[in-house]
Every structure is written in C-alpha cells, then in structure tokens.
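The other protein chains are all here in position, but one chain of the complex has been omitted.
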Amino acid sequence: MNYFLKRALAPAILSAALAAVPASAQQANDTLRVALAEEILNLDYNYTTKREYIILAQMTDTTLFSLDPNTQEFNPAVATGYEYIDEKTLDVSLRDDVKFHDGSTLTAEDVAYTYNWIVREDSESNASGTVGRWLDNVEVTGPTSVRFHLKSVYPLVLRDMAQRIMLRKAGTYDAGGTINRDAMAQQLIGTGPYKVVSFEPGQELVLERFDDFFGEKPAIQKVVVRNLPDIGTQQAEMMSGGIDWMFKVPLDLAESLGATPLATHLSGPDLRIAFIVLDAAGYTDENGPLTNTKVRQAINHALNKADMAKYLIGGSAEPIHTACHPAQFGCDVSVKDYSYDPDTARALLADAGYGDGFPLELWAYRNKAVAEAIAADLTAIGLDVDLRYVKLESLNQARASQDIPAYFGTWGSGGTADTAAIARIHFSMDTDRNLSGDEALAEEVLSAEQTSVQEDRAAIYSSALGKIADQAYWAPLFTYSANYLVSPDLDFPLDPDGLPRLQNSSWK
Amino acid sequence: MLKYILLRGLLAIAVAFTVSLAAFFLLNAATDPAQAIAGEDATQEVVETIRARYGLDQPLPVRYAQWLGGVLRGDFGESYYWHKPVAELVAERAGTTITLALSALFVTILIAIPLGAFAALNPNSWIDRVALGVAVSAQAVPNFWLGLIMIILFGVMMPIFPVSGDDTWRHFVLPAFVLGASSVPAVMRLTRTGLIEVMGADYIRTARSKGFRSGALLRRHALRNALLPVISVLAVQLGQKFGGSVITESIFAINGLGRLALESILGADIPTVQMLIFVFAIVFVAMNLVADILNAALDPRIRIG
C-alpha cells in the first residue's frame, strides 16, 4: 500500500466498513449491480454489435446452440440436435418447452421467421452481412423441426447460430406489414434466463430472473446495469459499495483498487489481440519505405512487445508473433518470429536504404500508453514517428480513404476461437483493413471458408499465416487480458474466451 | 426596442444555421458516424448496413438539405444512438442543465457579492486583498482540474457529497461549486467597482455626512444601485454556464445537455450536435440580449436599436 492509500484511503475504508450494512444488504436483496462505460441504448443484439451488447444478450436471449467456452464446442440450447442432409441442407430439431418472457411458447415458426427476417434484404440487421453469406432460407418442417437451406458451404454455421442470432417471435419486426427495426430495442421479449423489468436507455437497465427459463436458472435474482461512462466514476462507486462489478479496468487502477479490501481484482485471458498493420501495398505512398519487406521486418524487430504485454497490459497478456490469437483454431505459432533486436532492425533499415530513417505516421485509437511505447521503440531505430492518437471513428474514416500508412489496431474476433474470425476481416481484398494488397493471400484466406474439413482449413491458415509473417504485413504485438474489479462478496467465474458471462455469477 | 429584439432574434437564428452548417461538414470530414454506431469490432459489412440504414450513404449536401428541410418543418431528426427524436432527448435533459446552471449561478452570487461588497467597504484592507486573491485564483484555476480535485477530496477523503450522478440535490453541490467558481472573479470585481463608484456618488456622501453608519448605508442605497449592472452580467454568465456545463457535467457524470454535447461530438451523433448548437446559440444570444436590455433600462445614456 502506498502513501495515499494509507493516509487518505483509511477513512474511506472505515466509512466503507461502516457502510457494510448496505453492501451486504445488496447481497441480501440478491441484486448484482453492474457498471458499463458504453451506453446501452438498444437491447436487441440482432441490431447491435458492440461487446457490451453481447454480454447483455447472453442474459436476455437464447440461441439455437450455445458455445462452451472451455471446450469451444457448440452444445444444443434451443435446438436439441442437428443433422446435415447434404452439404447445403441442415435439419435442426427444437425443444418444445422454450418460453418467451411474455409467457408464450417458442415455435418452429418463430425460429424460421427470425432467420428469414435476418437474411431479408430490408431487415438491415447487423447480422445480415455474416448470415446472408451462407443462409438462403429456413423452412418449417414440423412442430419442433426446421430445415436450413444454405447458399454455400460454410464452416462456421453453428458459430453464427450460437453467437449472432437471437430468437424472436414471428412477426416481431414487421407486424401488420410495417417494418419496425427498433421493435425489440427497448421492450425486449426474449427467451433468456433474465427478463427486462425496466430500461432507461443510456442510464439503467433492470433485469430479473425469468422463472420459466428452460435451462439452468441463474443464482442471482436481479441484475441492475448502470451506465457510468467515466472509469473514475465507476471506481468511486466501487469504493463506496455502489456497484459490484466493472470491466475493461485499466491495469494500474485494477491493481491499486484490487489491493484494498474494497474490491477484488480478477484477471483472465481475452481473445483480443493487438497488432500494427503496415501499408505494404503502398496505398499511401506507392514506392514508400513500407513497401519494402526489409523495412517491415525491421519494424517487427524494433518492438519490445514482451515489455508492453507485461507492464502495460499485465495479467495474462502475452507477446505474439502471429496474425491471430494462439488460442484460435488454425493459428499456427510455428511461423517466423522476429525477436526484439533493435540492432538487427537498424541493420535491416540500412540495408533497405533507409539508414537515416524516414517519417512515419502511426495511427492509434486505444491504449495510449502502448501507442506511445510503440512510437518510442520505432524512434529508437531511427524513424521519425508522428503519432496520431484519435477516436476510432476518425481512424476508420482515414483508413477508408487510404490515408493511413500504419496503425495500431486490435481485434477481439467476437469471442470466436477460430482464425476465420480474424483472417477474412483483415486480409480479404474487400476490407480497408487489408493494407497488404496481396491478392493471392486474400484468395487463400477465403478458400478456408469454403470447406468444412477442419484439417484442410488448418493447413490453409497455416500457409496464409506463414506468408503474413514472412512478408511482415503486420507487426503482431500481444494478446490482451481481461481485467475486472468485483465486489469481494461476488463469485464471478472467468472464461477462457474473455467474454464475461454475468449469468454465471453468484454470491460467496 | 421591439425592432432591436427582433433583429437580435434573427441574428441568433442566422448564427445557429451558419454554425450548424460548419459543424455538419466539419464533423462529417473528421469522423464516420456509421463506424461510431457500429463500434470497435464491427465488420465492414455491418458498417455498410448501418450506413444505409441511417441514410449516411447519401452525399453530404443532400443530407444537409434533408436535415434543413426537417428543421424548417420543426423536426430536428432522430439521434443515431438514442433511437428517439433529438428534440425529445434535448427536452429530457434540459432540466438537469438548467438546474446545474442556476445552482452554479447561485454559488457565484453567494461567494462573489458579499466578497465584493466587503472589499468595497474596506478598500485596501486585508479583506480587499483576500477578495482580490480569490478573484485572481478562481480565474487561474483550470475548471476541469478543479473538478478532479473536488472528486479526489470528496470522493475519497471526505465522502460528504456524491461525486457522480444527478439524482438528488446533494449531487449538484460539487459541480455547482466548480461551475460557479469560474464566474466569481467577474462578478466580484464588478460588485466591488460598482460599489466604490456608488459610494463616491453625491447622494451617498450626503447621507454619510448626515451620520448614517456604513452598514445601514450599504443596505439602503449603495448595494441596490451597484447591483443593477451586476444583474446584467449575471445574465451573460448564465449563458456561459451552458457552455461551461460540457466539461463539468462530463466529469461529474451528470446527464445534462453539456455531457450530451460532448458525447455527441466525440461520437459523431450529428443530428444531436446540430440541435444542441441551435439550443446553445439561442440561449447565448438570449442571455446577452437580456443583459443589453437590462443595461439599457438601467442607464438611459445607452440607447439600443
């Protein structure tokens, strides 16, 4: 404990101890109070993307299948099983005891409606892009069975079913012929273990255990989700016992507050990785230094990613040298690994004819300390780094207009432990995230999604990742760590995919 | 007079339109609303879907024309985030900001006027120096820093007042102090100057020579006369409180217009930004107008129109 904690925190701890009555009263009230920085404005995950919404959707909604984060296997949920009739026809059988929060029972028509709605042109759902790629339509084949007609072979069908599409009652979005995409945004009728009691967008969401839930019922009766955009505010609330759970906690804060009796610091793995993308294609400068492989390799050698992972991210963060998370299927870690070696980096630069360095604009949008550490490492090998630390929207805007020579990016793969969830979005030719300009690589990456044979997919990814490493299209940095601060009374189990599952928490 | 007020009203509207035009193009040049809505891990397909859903794939002039057409019909559009009409959103939050601005003004009055009055009654005394010191310090303190210091002091060391939220009157104490402090120097100095001037005026001298003690004198004549111009400055300051609410509300997590403005600007919620610019411009011009009218009413030498 440091100076301030001893002197100044003492009264706070004292008052917290005195206020311990309301704290345990919360436990007696059986209410889990959660803080989220991101404003919660729409409860319908079919129309949202952000991670906070996945966390909530897991409580309010169910899907056909569910992912076991420990085995990465897809288990039956609303579905009881599936069977491929042929490559492009999939039969799914359903439970008959799934209840919506309004008391009605889920039918095969509801399932078919939901999927058919998502792939309809005018649904404009956030899931349309992904699902529309493989799903043609769904047909009701019996009271508890549906048949999926696929457009193409797609290896991640079960994943999309488990993680992307929340089941809705037939007619939800186009009752009476009028399209209402916000139908479930505020008054959600789902099938999940918790139902919505009240919702004030951007402020507070109150959930209550749904007694007719078909699966295992959660331990905690009530969940209150509060929007507290400022991490300092969250911290103050945590210290005064106003909240029980916060996530995305910066390392320093997590460690400092976790060292007090006011909160427990939990740190678990996360599928998010950090990396630098380099303009190898020369979009910003046709014959610029970054089009030279040696320069890109020099940048890879220049970065002390082990120190960044250890000191700036902490927890279970590890340096990586692959363009994927090592826990993902197909992520071959035997590819070329550029060691931290500034001398080699300088030699490579000199070899490439940039012995005196060159000006480099490096864009970044999160983890400012990491961005600064990268800039310092690159400065150390002689580059003249101009750090552009901006909002995500601005970075993407600039990237879309091909104004970015290098950026420090991160990707969470939507919690999917498969290289497919990171490769396509970063290396196909129709994404502006791809600065490699490598068409053969793009084709290779896409070909991995046209087969369901796992060995073939692994081999394809291995080859693609090897090429990415050899060509140094990226400078991979590290895996993230999920940092939480929770009330000392709360038992919150961590999962290996880094996705918080609040429905699994209980009181000690 | 009426013509003058009308002219100023027209000016406010012209300003609001000009500024909103500038803001519209600046924001669109700097950020991508579709990306902001979609979030960090959105694929390009999702971003494109959202772009189409919100009509963001239209050319800029078309979008501005659509917005303008809506405004002329009294419709400020719908927020990209909150899924409701911006006007409704602004109406919901205005109360909080008005409460904050008025409480801040109250704090200003509570500190500045007594301090200015005592300083004026005892020029060059220790209290005058204290008053000057307070004025100079309050002017030099970065507002956001003062807010953080208050949070450090009260959030942890002396948990008397809550440091976030806007549920009860106690939540407004610290933010009102922080926001109010910034106006203390101007109001204090004006009170002091005004009083010294009035105290030197003939009728006060006469009263003094008749043996009125200074306390009674102050109450009876001087303060009332000196405070009239202060009131017009308070009107201007109240207008500025709305602008000042941006940082204060964000630091203290108050759901008012200021925080909405900051979040909408940073998050590229263009319809909300556009309407807030209107609201702020009109409040600002209105408060200055009030000040002008007060000045004119007080001082027959000033003619407006």
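Labels for the chains are A and B, by order of writing; each one numbers its residues from 1.
The definition used in the following text is that contacts are C-beta pairs under 8 Å (C-beta built on N, C-alpha and C of every residue); 3 or more make two chains touch, one makes a residue touch a chain.
Basically, contacts and distances are computed from a predicted model.
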Undepicted complex member, UniProt protein name, chosen from "Glutathione transport system permease protein GsiD", "HEAT repeat domain-containing protein", "Potassium transporter Trk" or "Cysteine desulfurase": "Glutathione transport system permease protein GsiD"
Per the touch definition above, residue among B:Leu110, B:Val141 or B:Ala297 touching the missing chain: B:Val141
Of B:Ile5, B:Ala23 or B:Val290, the one touching the omitted chain in the full complex: B:Ala23
Residue touching the undisplayed chain, where the options are A:Ile179, A:Ala347, A:Ala369 or A:Ala459: A:Ala369
Touching residues (missing chain, whole complex) on chain B: 11-12, 14-16, 18-19, 22-23, 26-27, 29-31, 123-124, 132, 136-137, 139-145, 148-149, 151-152, 155-156, 182, 185-186, 189-190, 192-193, 196-197, 229, 233, 236, 240, 243-244, 246-247, 261-262, 265-266, 273, 277, 280-281, 284-285
Residues of chain A in contact with the chain not shown: 2-5, 8-9, 231-232, 235-236, 239, 250, 252-253, 256-257, 304, 307-308, 310-312, 368-369, 371-373, 375-376, 379, 386-391, 394, 398
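One rule holds in what follows: only the chains that are shown with their structure count from here on.
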Centre-of-Cα separation between chain B and chain A, whole angstrom: 39
Chain B residues within the chain A interface of the complex: 30-33, 35-36, 38-50, 52-53, 81-84, 151, 155-159, 163-164, 250-251, 253, 255, 263, 266-268
Footprint of chain B on chain A - complex, ascending: 8-9, 11-12, 15, 38-39, 41-42, 48-51, 124-126, 128-130, 181-182, 185-186, 201-203, 228-230, 232-233, 236-237, 239-240, 366, 391-394, 396-397, 400, 410-414, 425, 430-433
